[in-house]
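Note that one protein chain is taken out, while the other chains of the complex remain in position.
By letter and in written order, the chains are A and B; residue numbering begins at 1 in each of them.
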Amino acid sequence: MLKEWPLVAFTVLGQTAVGVFWFFHLPFLVRGRLPAYGWRLAGLVVLAVVVLLTALAAAVSFFHLSHPFRARRALGNLRSSWLSREILSELLFLALAAAAAWLDGFRNPGPELERALLAAAGLAGLLFLFCMTKVYMLPSAPAWRRISTPLAFLSTTLVAGAVTTELVVRLAAGPGVFEIDLMPAALVLIAVEIALAAVAAPLGGLKGFRPAPSLRPNDGPPPFLHRARIVLLAAGFVSVAADIATGGNDIMKERGAGPFLILAFLFVLAGEIAGRFHFYGLMPRPGDRRA
Amino acid sequence: MAIRYGFFFDASACTGCKACQMACKDRHDLAAGLLWRRVYEVAGGGWRQEDGIWVPSVVAYNVSLACNHCQNPACALSCPVKAISRRDDGIVLVDAGACIGCRYCEWACPYGALRFDPRTGAVSKCTFCHDDIDAGGRPACVAACPQRALDFGDLAGLEEKHGRVREIVPLPAPGLTDPALVIRPHRDAGRAAAAGAAVANWEEV
Partner (left out) sequence: MIKKGPTAPAGPAAGERMVRTGCPSHNCGGRCLLRVFVRDGRIVRIETDDRPGDTLADPQLRACVRGRAYRRRQYHPDRLMHPLKRVGGRGEGRFERVSWDEALDRVAAEFKRIKAAYGNEAFYVPYGTGSYNQINGRQTAQRLMNLFGGSLGFYNSYSWAAISAATPTVYGTCVTGNQRQDWLNSRYILMWSWNPAEMRDGTNSEYFLRQARERGARVVCVDPRLTLSAAALADEWVPIRPGTDAAMMTAMAFVMVREDLHDAEFVRTHCVGFDASQMPAGAEGAESYTDYLFGARDGVPKTPEWAEGICGVPRGTIARLAREYATTRPGVLYQGYGMQRRAYGEQVVRAGCVLAALTGNVGLPGGWAGGIALQAPDGGPLWLVFPTGENPVKAAIPSFLWTEAVLRGRTMGPAEGLRGADRLTSDIKCIWAVACNALINQHGNINRTARILADETKVEFLVVQDNFLTPTARFADLVLPACTQFETWGLEDGWKYGDEVLLMPQIVEPPGETKSDYRIAAGIAARLGLEPAYTEGRTERDWVAWALDYYRRTRFPGLPTLDELERSNAGVYSAPVTEPAVAFADFRRDPAGHPLPTPSGRIEIFSKALHDLGRPAEIPAVPKYIQEWESPFGPEAVAYPLAALGPHSLSRVHSTMEGVDWLEEAFPQRLFLNPADAEPRRIRNGDTVKVWNDRGACLVRCRVTPRIMPGVVALPQGAWWTPGADGIDRRGSVNVLTSERWTPLAFGNAQHTIMVQVEKARAD
């Protein structure tokens, strides 16, 4: 399970990237107008962060390959492999986000083009998320082939996305420039994820659902991972609340990324990582339980 | 009609001696830790006390399993680099030279047949001893069985001879992949599910 760390890193980083992209751009795309001038710098930084996270995700995924130099062939089975499709969708998202950043930074694209590009990147992110989910919704993997998998991936996207976006924006653009405050949303999303995790426990989602018969051992990941996930998310929740209570994003106050926001980011990230290790622990590799 | 190779396994006769597993290891020189054919011990049921006497209702049998060389091989379908292919005679093979070692097929195969070989950095699995088959021989496991509980041949012929059972506890539903497998069930197989029987030797498979 711990040896699945490259996959943990890949999924958490990729999902965070998509979340950041969505949270930053969705308001503008929905409202039909592009960010105001003061936003250009913040937008550029956010796009750079998205590109960086996505590229990092791609890079780290090489660590779980024994033959990374053969990996260029990994797009070879789009016809039937969700893994190929996942890689393609990730590259698509990365390319579109990078193109948007490049245009933003070095060209001056027209608003139509920029909106189209951002919308396309947003949809590619959705596709990426969808493919990532499908990779694990294997008919042979009942422990994963459940609603909890897309819910887990989506909540990582939203929770980590919200907190990371808030952090990046406040660091990059300074206080008072973001048009919406993501912290209340983060508060709600974290609460929802905690609730979902708590519900999964009594429903058996902690050990993985094994319809008898099965050729997978019926013991799941160590329970401390589940507990760690909930405790860390709860700590993130408290940090977000503290940030709000101390007026962390009060546009009238001159405050950047305060300590509570940084704490919230770290707790949330750690919680998501713990949750993801737990997720991989649901499906041991064949032979993993051998003496 | 083209031949489609499959295995026959007689669970009613298998003692769980693992000669098949060992013959496979020796034939293919598999290091300790790597198993292409495994023997799953199925055990379940329990004991109750009647007038101070322990009375068992225990279920126990073995399932020897390699690769089922499925008609719809989930491993091959999941492989991003198409390193797994199916021959015209149904034998599913891994091309270790093409495998990138992503190990996705390990999860995709419901039978746990794909096994990562750290020596090559590639996944590996039962080859149906195709070199031997092509030369007119038999898979090492089939030739090894002291109980003559394993056989191989054209799937249609095996089904004609032994019936069409290919699902006993603890095997997953065959509809997933359409395995080329025919099983003669053990006497306990019918009540295995009700007895909560499951694989009892995870540390050996």
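Quick notes
Keep in mind that, in the parts below, a contact is a pair of C-beta atoms (placed from the backbone, for glycine too) under 8 Å apart; a residue touches a chain by one contact, two chains touch by 3 or more.
Nothing here was measured: the structure is a model prediction, and the numbers come from that model.
One of B:89, B:132 or B:154 touches the chain omitted from the figure, and that residue is B:132. Residues of chain B in touch with the missing chain: 12-19, 21-23, 25-27, 29, 32-33, 35, 43-47, 50, 53-56, 58, 60-62, 131-132, 135-138, 140, 142-148, 151, 186-188, 200, 203-204.
What we mean here is this: only the chains that are shown with their structure count from here on.
Centre-to-centre, using mean CA coordinates, chain A is 38 Å away from chain B.
Within the complex formed with chain B, the chain A residues making contact are 64-68, 70-71, 73-77, 80-84, 87, 135, 138-141, 212-218, 283, 285-287, 289-291.
Residues 33-35, 40, 65, 74, 77-82, 98-104, 106-116, 121-122, 168-172, 176, 192-193, 196, 198-199, 202-205 of chain B touch chain A in their complex.
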